[in-house]
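Missing here: one protein chain of the complex. Every other protein chain is in place.
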Amino acid sequence: MAPSSEAILEVRDLVKHFPLSQGIVFKRQIGAIKAVDGVSFDLHRGETLGVVGESGCGKSTLAKLLMALERPTSGQAKINGVDLAKARGSELKRMRRNIQMVMQDPYTSLNPRMTVGDIIGEPYEIHSEVAPKGDRRRKVQELLEVVGLNPEHINRYPHQFSGGQRQRIGIARGLALQPEIIICDEPVSALDVSIQAQVMNLLEKLQNEFNLAYIFIAHDLSVVRHISDRVAVMYLGKIVELGKDADIYERPAHPYTQALLSAVPVPDPEGREGRERIILQGDPPSPADPPSGCRFRTRCWKAQDICAEQEPLLEIRAGGHLSACHFAEAHDVINA
Amino acid sequence: MSNDTLPATAPAAPPAKTPKKEKAASLWSDAWYDLRRNPVFVIGAAMVGILVVISAFPGVFDSVGVDPSTCNLANARKGITSEHWFGSDNLGCDVYSRVIHGARVSILVGFISAAVTGIVGGVLGLLAGFYGRWVDIILSRVAEIFFAIPSILGALLILAVIGRDNAGIGSVVLALGLLAWPMVLRIMRAAVITAKHQDYVVAARALGAGPWRIMLRHILPNALAPVIVVSTINLGAFIAAEAALSFLGVGIQSPQISWGLMIADARNRFLEAPLPLLFPALFLSLTILSVVMLGDAVRDALDPKLR
């Protein structure tokens, strides 16, 4: 099913600052970690938005904000027009039925003291209006079958499954309430290579079957490209580039995107000596004290005075898609 | 192999951890499986079991109808006879039947104190660890005040305040429990804080689970093991402490029977008549030994990392 143009999730200027405080009895704020600092995007029904970036870029905090596990400092995240950040109590609980998540680590994300049936059935216990009691066991078994597990294993415990199978259990739990949006936070990075493809295929199959919209957060760029319709690149709490997958991978305009793409090892030794490599110097700056103007300027080879003075906005620039660089210039680094 | 993605049978858990047996197994039943195979546990449990039966039905065990409280001064400090298997004490009472009846106090004090401290410390630790902030600050500070009191000294003080006339099993449990719950609280609190940050708790919150469900379904079962371990170890400490307090004269009072009290009564005439001291001391040591073995085995089974 092709993604429709109807936005089911609208994120506007989402900000999350974690206060840094000093002192034990009299706490005073001495600053803030600007984990997410003004992020806006839309997510359409049935679409996959990939989010890439390095550790500390705020992509996991973004996931927590969208799951209402953290309250944003400011900004909005509207699901079907209702702001998640303002929802409380039973309204929030009802909204959660529509947005679920798949976590990274299949070894820590399942309660080791609960059976698989209890884990996948828990959503129905919390939202008892979704499935009548007598129906639940059958529903759990159906879910197990949908994710490719043996329904007879309903009474087993998580430690009796392998990593890939556990990830399937986590996916089944996310599907139980029939959400429209699933946030996948590095869903395959903890899995063995030969298992990753199985789980990727499962996610795609489920998307087609249930018309799910995914926010797919990962650091593996080839995996993100495979599954995503659009891709957002994050750096230090901001989206620096956002476009269709071909825009980002074939016509990247932001220097950071170009560096990221060129740094990814290509699984093909042919021509490796001649490949263009943009090796960035140094590490990303601390999100507690980001550089003025453009946040990437401290590692950027194009930086000029204006980059320190004026923050580049995320606008349609070179390459015909959104990017946030004063000197945006489309350049195919992969096939260069 | 029935479908494309998965073998329908084989459990195929991570290789190093796979249990060979096929049946579904919770971590609790795995621990129980380990325990049953551990000779230390089996011996310890058997000895504790015998002591529990003795203290529940002392009449079945005391020597052929010899009442521990009917004493005959004429028999004082007699050695082992067919009537007095362990000899008789300073007042001519039968040591064997007194030892048998003394088990009840030790077992009762030990188990009640361990249960009370486990429940009180466990519940407060759960609340402190889960809610954090001011709940944690208040509970932890109060716990620290009690924690700072040296235990036997503190118990002496508390029992002195209660007074000899009111002394008994209840007051000893109160004194020991008052001083021991903070340790359980600390352990429970630490385990809860660890469990609270696990991904499966985050996942439950994301599903919309309320605080009670998260506490009781997700955190408690995963934080319980260390409290069970420490309570089993405390059990031995409480039995020893009861004997010490009774020995010092502030615990169990005559005419109730306690091993500590028997040792105290017998110590002045130890050289003439060692038996009235040796037998209660031997039973006390065996009891504590078996409880310590039990604690060790429980710790090994529930928390293999501590080994």
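A and B label the chains in the order they appear, each numbered from 1.
The rule is short, and it goes like this: contacts are C-beta pairs under 8 Å (C-beta built on N, C-alpha and C of every residue); 3 or more make two chains touch, one makes a residue touch a chain.
Rule of thumb we're sticking to: contacts and distances are computed from a predicted model.
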Protein name, per the UniProt record, of whichever chain is missing from view ("ABC transporter ATP-binding protein", "Multisubunit potassium/proton antiporter, PhaC subunit", "Alpha-D-ribose 1-methylphosphonate 5-phosphate C-P lyase" or "Cytochrome c-type biogenesis protein"): "ABC transporter ATP-binding protein"
In the whole complex, of A:K78, A:R137, A:H219 or A:K302, the residue touching the missing chain would be A:H219
May I ask which residue of A:I79, A:L260, A:C294 or A:L314 touches the chain that does not appear here? A:L260
Would you write out the residues of chain A that touch the absent chain, in ascending order? 54-55, 162, 164-165, 192-198, 200-201, 204-205, 219, 221-223, 225-226, 245, 249, 259-260, 262-270, 272, 277, 279-280, 282-283
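Simple rule for what comes next: only the chains that are shown with their structure count from here on.
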Could you work out how far the Cα centre of chain A sits from that of chain B, in whole Å? 49
Show which residues of chain B lie in contact with chain A when the two form their complex. 3, 5-6, 8, 11-14, 17, 19, 24-28, 198-200, 202-210, 213, 217-218, 221-222
Under the stated contact criterion, what part of chain A meets chain B in this complex? 67-69, 92-93, 96-97, 100-101, 103-105, 108-115, 122-123, 125-127, 148-150, 155-157, 159-163, 165, 170, 173, 177, 198, 202
